[in-house]
Structure formats: structure tokens, C-alpha cells
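My questions all concern the structure below.
Omission of a single protein chain aside, the complex is shown with its protein chains in their original locations.
Let's look at chain A:
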Amino acid sequence: MAAQDRLTATLTHAEINAPTPLRPLPLLRVDGLSVSYGPHEVVTNVGFELGRGESLALIGESGSGKSTIARAVLRLLPSGGRATGRVAFEGQDVLGMSERGFRPLRGRAIGFVPQDPANSLNPVRTIGAQAQEAAALLDEPGRAIRKRLILETFAEVGLDNPQRVYDSYPHQLSGGMLQRVLIGLAILPRPALLVADEPTSALDVTIQKRILDLLTRLQHDLKISLLLITHDLAIAAERANSLVVLKDGVIQEAGRTAAVFSSPASAYARKLRADVPALNPDRYAALRDVGFRTLKTGDAATPKIEVSAVTKTFTVDGTTLTATSDLSFTVPAGTTHALVGESGSGKTTAVRLLLGLEQPDIGTISVAGEQITGRSPEALRSAWRHLQLVYQNPFTSLDPTWTVEQLVREPLDRFKIGTRRERDARVREALADVGLGEHLLSRKPAALSGGQRQRVAIARSLVLKPDVIVLDEPTSALDVSVQAGIVEVLLTLQASLGLTYVFVSHDLALVRQLAHTVSVMHRGRIVEHGTAADIFDNPQQPYTKSLLASIPSGVADPANPPHARPRLMAAAE
């Protein structure tokens, strides 16, 4: 598609929805909105205004009601949800309308970009078939013309091969591509309002940045108003003109971004700001310095973990995939080494190799002086006394039928450590170490919050008094404030017990808060390696630089500020 054609098409396309005359009333005005499920009220008396071409972010943690508000505005509340109050779109009360009356606004006037791209498209229909539904909202009778507009939109949102995407089924595309498709489908009918519900929470950081840039650019070029729902204050501050901070369904603070972000008035907004790792790289400096001192004075000649030249390949249907290639790093005792990379970078394979769950093709791994590679499963058992894992998802890694006591105690029983009484005492001690009270002992995982579950998982790995803990994205399933608590627990334990951590994460901001040394992984290789200061303050490799640039800073990109004047598409291309 020639650029000229694209530009013309976009212009005629825009003329279909002729510019509405400017009116004093805001595009979206929410007044006294409350949402309840049965007797349970999840959103209470929320109100805000979103002007034409403006962007507003609803910020809060899980359970804050931010997604519920979005769903209420879209009239997509799950069955049983009841919204009261007033949601006025262009002056019309949306909540009071009949479904028949509201339907013409769906897609055409109000677009929706959902949170989880993998589950937001029908798995048994092609992308093209679903795109045609969005295209049907344009008053364009020709199917061929509609298809051309779809392909143009796919190109516009940065999909490389629009025709291939059009013919694909959702499972054939990556999460980033699917999110682009969904954004494309939402903007195709040129809505006046785009509601984006955590549009990047399921994506890698570099893809997150690209998707957010895309949304910001489209918002300006197409003069769309953006209602952005996010848990990340830094993203919100970077992308929105105004912020609304929510907690338990109640507004804590609202106002222009500059004011709310730089000088939050409410205690909750201040806490939220303090918990965002990207904004507070040195929050745990005092605790982390213990490890840095060890790094300087410690005996670097005998590192706790030594990985040398490890290569692992998998053969799937005759194709050989290199999961890790020539992986080497050492971790001195009492410090944290971070393995950083995006999906597919080989982090997970590295973890499995480190634990002896996979054997490398070439290379050796030793932990605490013991060789991990080439061991029999029985011999690995003894290594696991000193080497434990905390898995990334506490919602699936704990057996739901066991109590907290059983879960934490199991390793002691398996390794037959101590008498019954000593085991009981050890379990209580481990729980106390992670900040959990004894009253939780008889609870089952379902009765715990995400943060509590991950603390149980940490206690379970601590109970054997290991030297080394492998932390595989331990906070990626948790809210920022819960994450902050876990990070603090981990650093406190390291400072007091001299633990050695291998911390696997895609979140550079988090790594900056707690790591002493860092390896950046890309496509199975370590592309850059050094102390935290080297990597963060003086990155050498372009890939590391791009990762660092993807960290939301809370400051709008000067090249693409949220309050910039609308520009023509051609200028942005």
C-alpha cells in the first residue's frame, strides 16, 4: 500500500464521521456512579469528566473498581452487576438507555480495547471475520472496500503483513500482535471515545511501550478521547492529561496529571507513588547496601553460583530451538543476581537448568560448590536442600487443598528434618520471617490474598534454610503495593540471613531496586552483563538501552506528549 493511498483513504475515512460542532459539554461525564453485585457495592459515588481529545487515567490496584467503571461506561458489566448514577456521553445518559438505543453507540462512538489480548478474540474465527464486524460499523457497503480499510488500519497500527493477519486465527499470532489487532478493530470505526482497560498488562515492556505510543499517537491523530485504565501510576502519568486515583471503589484523588503526580494530596496516592519501582529506584538502598558491601569485601574467587558456557537446545518436530546459548555468570554469596529479559529470552530455561530440572547440552553449573549438571535425580535432592525456588504465580503454585501449615511444613517432612516439635517451631519461624501471623496456619490458599500466598511460597522455600533461592518473576502476578511488601521481605531476609538470590524478571525497574549484578538476556544469549550501576547508568548494548527506555518514567515523552496538538497522520509516520 503506497503511503499516498493510505493518507487519502484515511482522510476520506475521517470525513465519514464529519467533525461534530464544538459544544461546551464534555464528551464523557460520570456523576455519582455506583456499581453493585447483589448487596456488595464495588464502586461508590464516582464522578469525573473527560473532554474531547483529552485523556484520563483511572488508577488503582486490583479490586479498586477501575475496570468495573470502564465496564459500566461500556455497559458491559457481567450479569448481576447493577450500575446507578449518571454516565453522560455527549450529554445523553448511557445508563438510562435501552440496549437497542445504546447499540448504535457501541464501536461507532465508543471503542473498547480489552486487557487480555489472548482471550479477547473468538478463537475459532479468523481475525478477518471479526474485523469485518468492526468494519460493518462504517457506512460502507462494499465488502472489498471494507477489507481494504481493515488492511490499512492493520498497517496503521504497525502490523507488518496485514493480509496474513487478516487470514490468521488468533492462536497463530503473538500477544503483542493481537493487542494491535484489537486496537485496530477499536479505532477502525473512528470512535470519539476509546476505553482501554489495562491494554498492556499482559505484554512485555518493550511491546508495552510500543502499544502505549501507538495509542497516544492515534489519540492525537484521530482526535479520540482516551479513558485509560491502569494499575501503573508511571504509565498513567506518562500518558494521560488527568488522573483519577481509586481505592475500594472510592475516588481518593483526582485532577490534572501534573498536580496529582508531582504533589499527591491523598495518603493513598502518595503510597501508590512510593510503591512504583520505576519512580523510586533507591527505595531499599539501605537494605541493598548490605549485599553491595559483601560484593566488595566478599571472596569473589569462590562464588555461590557458577554457570559456565551453558547451552541448551530443544528439538520440536525436527526443528532445533536454542533456548540458551553460551550462558555464563557467577553470583557471589549474599548478593542478588538478576536475569532480565522478555518472553522467549531463555529466562525460564535458565531457571530450570539452574535447578537441575533440565540438563544442559554443553557447560556446567555449580551451586554452593556442588555440581548441579550431570546429577541423578536422587543426587539432586541433596542439592535442593540448599537451593530453592519461588515460582512466579502464587495462584497456581500452591496446592489448593492443603493448609498453610502443611504447605510450609512439607519440605521439612520430605527431608526428615528435626523432631515434630522442631518442625512446628521452624514453620512458625519461617512464617514470621515473611511477616505472616500464626493465625493463618490452618487457612487454605483460597482464603489468602495474592501477596499472602506469595509470602507462603517464600516461607516454604525458607523453611529448609537454603543458601540460594531462585525467584522466578516472584511479583509479576501481584499489585504494586503488594509487590513492594514482597520486595522488602526478600531484601530483609537477605540482609539478615545472607541469602543468595537469582532474580528472574522482565521488569527492569524492579530489578534496579534490588539487584547487585545483572545479566540482560536476549534470544537465549546474555547480551550485557555487569553491576547494577553499570547496566542502569551506563548501558552499552542497544538492546539494554531499548529495555531501559521502555520503563515508564511518569514523564510524558517530549516527542509525543499527551497534550500535544493534533497532527496529521503523515507527520507522525
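Criterion: a contact is a pair of C-beta atoms (placed from the backbone, for glycine too) under 8 Å apart; a residue touches a chain by one contact, two chains touch by 3 or more; residues count from 1.
FYI, contacts and distances are computed from a predicted model.
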UniProt protein name of the chain not shown, from "Cytochrome o ubiquinol oxidase subunit IV", "Acyl-CoA reductase", "ABC transporter permease" or "Indolepyruvate oxidoreductase subunit beta family protein" | "ABC transporter permease"
Touching the absent chain when the full complex is considered, from A:Arg82, A:Arg143 or A:His171 = A:His171
Cross-chain touch to the chain not pictured, restricted to A:Leu76, A:Val250 or A:Leu441, is A:Leu76
Based on the whole complex, identify which of A:Thr68, A:Thr200 or A:Thr348 touches the chain you can't see.
-> A:Thr348
Return the single residue from A:Leu173, A:Ile187, A:Leu212 or A:Leu389 that touches the missing chain.
-> A:Leu389
The listed residue (A:Leu50, A:Ile150 or A:Leu182) that touches the chain absent from the view is A:Leu182
Residue, one of A:Ser62, A:Gln92 or A:Asn119, that touches the chain absent here = A:Asn119
Touching the missing chain, which residues of chain A?
-> 71, 74, 76, 78, 103-108, 110-112, 114-116, 119-125, 129-130, 133-134, 137, 169, 171, 182, 185, 316-317, 321, 348, 352, 355, 357, 381, 384, 387-389, 391-393, 396-399, 410-411, 414, 457, 460
